[in-house]
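Every protein chain except one is present and positioned as in the full complex.
Right after this comes subunit A.
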Amino acid sequence: MRQGDKEAAVRRLLDTPHPPVPGDLAARAAARGDRARRRERTLRRTGGALAGIAALAFSLWAAEARPWEPPPAATTPPFAGP
């Protein structure tokens, strides 16, 4: 028996009548999909808002602290006197 015939035999074996589908499947799936999409959108918006707030806070702090400037010398060189 060729491989093709064997595959056809198994295919016939799989081709049984379809199981009965619950009637509210479409409505349940649509509601679930809507919920998932809304949750995703909320998460994305929250994340975006948080990122914006973080960027704003960083620029305010940087403008205030100016971390790129060398700090003022904290010590003075030893002075032996004239």
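Assorted remarks:
One rule holds for everything that comes next: a residue touches a chain if its C-beta (ideal position, glycine included) is under 8 Å from a C-beta of that chain, and two chains touch if they have at least 3 such contacts; residues count from 1.
Throughout what follows, contacts and distances are computed from a predicted model.
Looking at the choices "Urea ABC transporter permease subunit UrtC", "DNA-directed RNA polymerase sigma-70 factor", "Succinate dehydrogenase cytochrome b subunit" or "Putative membrane protein YhdT", the name in the UniProt record of the chain not drawn here is "DNA-directed RNA polymerase sigma-70 factor".
Only one residue from A:26, A:43 or A:60 touches the chain missing from this view: A:26.
Take subunit A: the residues that touch the chain left off the picture are 3, 6-7, 9-11, 13-19, 21-22, 25-30, 32-34, 36-37, 40.
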